[in-house]
Each structure stands twice: as structure tokens, then as C-alpha cells.
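FYI, not all chains are in this one, though none of them got moved.
Chains here go by letter, A and B, matching the order in which they are written, and residues are numbered from 1 within each.
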Amino acid sequence: MPTYHVEMFEGRTVEQKRRLAEEITRVSVEVLGGSPEAVEVLITDVKRENWATGGKLWCDQK
Amino acid sequence: MPTYHVEMFEGRTVEQKRRLAEEITRVSVEVLGGSPEAVEVLITDVKRENWATGGKLWCDQK
């Protein structure tokens, strides 16, 4: 702990995920204290057909 | 906000997801107020081997 669940559109590179995990862990320790080893980051790649904002699926948005 | 996470068996059509997102957003605004643009709907397609009820996986149920 703490645990971070990240939901984002699918299609990001492993390198982006690598950097995101590093940065979230760094700022987590910086702000909340604790050790980096206790920080978990879980990423969910979400298809655009599975995410709607304002009632519209993102696969239908330009 | 509000945010709706929907877990359902995989296999639904994009059209069903489209209608579900529209309807959830509509009833959300109707009951809770706020604007449609603030409503997020995230859908998770769950495999039947990943969902158990009463201790039985749904891929094992008739």
C-alpha cells in the first residue's frame, strides 16, 4: 500500500507504462511517505468501445 | 462524476454498449442531477471462466 489502479485507453506502449509506474511510485513516496516496494500500480487498458463520456462511446467520437 | 463501472459477460455488441451508456447516463442525470458530460461509464467484458457464482465458474454452467 498504497495501491494505484489506472484505467486508460488501450494502445499505450510498454515504455509509457514503465515511466508511468516509476513516476506514480516516486510521487506517492514523496507525498505520502512509505517505501517504494510497498507501492503497487495496476493498469487497465480500456477499449474505446468500453468507455463512454456524456453518454457517448469513445469509439464513436472523432 | 458520477462514474459507473459495469462488469458483464463478454460478447455484447457495440450497439448494446452504445445504448447502455446512453441509458445509464440519462437515468443518472434524471435521478442525481448534474450534466451528462460529467458522467463516465466504463465497461468490463468478463470471460465466463472469470466469473463464479455459488462457487461455480459460469463456463461450467449450462
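Here is the rule we go by: contacts are C-beta pairs under 8 Å (C-beta built on N, C-alpha and C of every residue); 3 or more make two chains touch, one makes a residue touch a chain.
Computed from a predicted model, the values in this text were never measured in an experiment.
Participant: Total copies in the complex, given 2 are shown here: how many?
Facilitator: 6
The rule is short, and it goes like this: only the chains that are shown with their structure count from here on.
Participant: Taking the mean of the C-alpha atoms as each chain's centre, how many Å separate chain A from chain B?
Facilitator: 20
Participant: Under the stated contact criterion, what part of chain A meets chain B in this complex?
Facilitator: Touching chain B from chain A are residues 7, 46, 49-57, 59-60.
Participant: Over in the complex, which chain B residues touch chain A? Could you list them?
Facilitator: So the residues of chain B touching chain A come out as 14, 17-18, 21-22, 24-26, 35-45.
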